[in-house]
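One structure follows; several queries about it will come next.
For this view, one protein chain was removed and the others were kept in their places.
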Amino acid sequence: MYNLLKGKKGLIFGALNDKSLAWKVAEKAYEEGAEFVLTNTPVSMRFGEIHELAAKCNTIVVPADATNVKDLENLLDKTMEHFGGKIDFILHSVAMSLNVRKGRNYDNLDYGYLNKTLDISAISFHKLLQAAKKKDAINKWGSVVALSYVAAQKTLYRYNDMADAKAMLESIARSFGYIYGREKKIRVNTISQSPTMTTAGSGVKGIDGLMDFTERMSPLGNATADEFANFCITLFSDLTKKVTMQNLYHDGGFSSMGMSLRAMTMYNQALDNPVEPENYDD
Amino acid sequence: MYNLLKGKKGLIFGALNDKSLAWKVAEKAYEEGAEFVLTNTPVSMRFGEIHELAAKCNTIVVPADATNVKDLENLLDKTMEHFGGKIDFILHSVAMSLNVRKGRNYDNLDYGYLNKTLDISAISFHKLLQAAKKKDAINKWGSVVALSYVAAQKTLYRYNDMADAKAMLESIARSFGYIYGREKKIRVNTISQSPTMTTAGSGVKGIDGLMDFTERMSPLGNATADEFANFCITLFSDLTKKVTMQNLYHDGGFSSMGMSLRAMTMYNQALDNPVEPENYDD
Amino acid sequence: MYNLLKGKKGLIFGALNDKSLAWKVAEKAYEEGAEFVLTNTPVSMRFGEIHELAAKCNTIVVPADATNVKDLENLLDKTMEHFGGKIDFILHSVAMSLNVRKGRNYDNLDYGYLNKTLDISAISFHKLLQAAKKKDAINKWGSVVALSYVAAQKTLYRYNDMADAKAMLESIARSFGYIYGREKKIRVNTISQSPTMTTAGSGVKGIDGLMDFTERMSPLGNATADEFANFCITLFSDLTKKVTMQNLYHDGGFSSMGMSLRAMTMYNQALDNPVEPENYDD
Partner (left out) sequence: MYNLLKGKKGLIFGALNDKSLAWKVAEKAYEEGAEFVLTNTPVSMRFGEIHELAAKCNTIVVPADATNVKDLENLLDKTMEHFGGKIDFILHSVAMSLNVRKGRNYDNLDYGYLNKTLDISAISFHKLLQAAKKKDAINKWGSVVALSYVAAQKTLYRYNDMADAKAMLESIARSFGYIYGREKKIRVNTISQSPTMTTAGSGVKGIDGLMDFTERMSPLGNATADEFANFCITLFSDLTKKVTMQNLYHDGGFSSMGMSLRAMTMYNQALDNPVEPENYDD
């Protein structure tokens, strides 16, 4: 508790329950002196416990479908109304793939689902930024962060069309970061976080094996949701004013590893009895 | 003329007129012994001279809207019918942004147009690959190339939503490259080419200044359309079988430059009389 | 002033005078509650004002040649003696090229000078880390930062052999970051800072033009030394524990730009009267 965000107002997307990255960010931001409005889709609000979080953080929840420009405009209006002025930071933690959920492999995509994936996981970020800029909703030197994943650069089997969405998300952060930076001195970045056992993460088939691998590949181990929140706070603070258009790896070093001794030691166990995948239905 | 593509069959998207990158690739591929089918949208076919190219290369044109799965399936069927078998290479040179054309700035996007940009410039590549894989239309060790641009990694003002589309295109090349590689040993890459005075390029406001800058930044100067064709041929040949999931810069060195003496010498002319943009309507 | 470094002990290399990045880091770290030992080479100490800084920060100066393992060992011993224990953070801001100083162009390097460049600007970082690890001088979850520059990835004319040294420095951060991370949970990163008008920077021929260019290319403008210090503090704090083996751009967005409207507007002034460099003696 350093009062790093004292006096700052914000807006946080994507807190479902206490495993969510956004939930941890909200708790931490509150500890650090920030005020913020919480938002999520009506559906997520029903399934999750966001009102509990709002109570803890002494704030309100404004429902919004992040793919709906009118909802976003209303959300920004309500948020500025709540604070009687502009905000200083936004966390965008919004992603979903129906192709993944419905088990459509990447070489068998449903293009309607793909459009949904892009709209929810990438274009929503543009819609948010565009609506915020039109409403001049963010103070000078404000900070916007979206959640990405290393799959935007490196292919991980089964990550499917989310990889393409994250690549686009990171591009939006750069493209809009340029515009928002030059005109309003607002910074826009993405954080590429270790795989995390959130409700979303735990639904991914094979996440256990992958997390064991990344844990052993990363010299500092996987980054937790709490650690993500800490890092996110630094990006909202006044100490990082000149960091923009970046994708920042918060992953215990994974992104810079080719092979670690720990992971190789595990892998070598299988060398004498090599196994092949049963099928490529992934 | 090395007969580098002797016996190879292919499919080439996007030849509008003799300034097109795809046109040059077709000519060069023909010289190198390949046979191929040409395709473009009905509209582009009307405005362009693709039939002239087809005559020169002794081949057919099959019209197709690259965003339309049925059209792509028909195109692949017709192509395989034409050759009596599978193909070995594909060039995807398809991109368009209505936001750019209609002068909508990046902080004022029309989201219907954005969807079009993505569908034409990125998703069409997935649709093509998915349709080809389902039809098993490409021979083992075949090669697929799509056209990208450095804007996928670095922001260039005015490039607008095409930057996000190209970032997604490169991600699709990786994501599908993994699948197509593991199952069929087919490689998928993108080429990031210097800005080129094609019909599309010459329509971009300010392209002259930008091309002067990239010319002076690049130690070898901008890469021309003819040089693009040469490079593309190497990627279709059997000499590059293990190159996949890459974005390859064919740009005279621009992508690895921070500042050249030639470009700085030009820039320094303005130091004594600094000017600012009249507005940010770009 | 957040007390972000309360209770933390550190070691800071490279504070010459009040324009130095390291000087600013020292002042800021002091404000944030850290204690630290200052160090520089005997020569730099004579020319600079490090003792003034030490007085302000209520600490000592231990001279050391960063290329000399014995000096580094003595420095670490003295530092741990001073604190009665281990340290938590280190800033390595040490670089020099005799080839640059003596006006030897990159295609006319003196290889004795090159060895010096590497020893001072890159290998010294390895020597420091190796000595620290052997002495177990850094606490668990400690943080080590070295100063890099975008020239490690992109070529800037006149940056000469310092580009190669910085590329090696960033590699050392990864290579040692892996070892130090897996065994001691210590993180190692580099910061790639905007060009800055330090005493070192102001000696670079043509720095004015380059800084004007980077200022106009960067949507947030060049990052200052004070801003560098702020960012550096976040990396020493407990809020960034899982960031390691990274090169972090602190540059107002420059590293993600291909061309900005502001820079292009300047450049375009010269289009009608193009000029060429008088010679390539750079």
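Order as written gives the chain letters A, B and C; numbering starts at 1 within each chain.
Heads up, the rule we're going with is that contacts are C-beta pairs under 8 Å (C-beta built on N, C-alpha and C of every residue); 3 or more make two chains touch, one makes a residue touch a chain.
From a predicted model like this one, the values you see are computed outputs, not experimental measurements.
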The one residue from B:V150, B:M211, B:I233 or B:M266 touching the chain left out of view is B:I233
One chain is left out of this view; which of A:R104, A:K154 or A:K184 touches it in the full complex?
A:K154
Of C:K9, C:K28, C:H92 or C:K127, which sits in contact with the chain we cannot see?
C:K127
Spell out the interface residues on subunit C facing the chain that's missing from view.
69, 105-109, 111, 114-115, 118, 122-123, 126-127, 129-130, 133-134, 152, 154-155, 157, 160-161, 163-164, 166-168, 170-172, 174-180, 182-183, 245, 280
For subunit A, which residues reach the chain that was dropped from this view?
150-151, 153-159, 206, 208-210, 212-213, 256-271, 273-277, 280, 282
Which parts of subunit B are in contact with the chain that was left out?
2-4, 174, 177-182, 185, 187, 194, 218-221, 223-224, 227, 230-231, 233-234, 237-246, 248-253, 255-257, 260-262
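To be clear about the criterion, only the chains that are shown with their structure count from here on.
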Can you list every residue of subunit B that touches 2 or more other chains, as numbers and ranges?
154-155, 157, 280
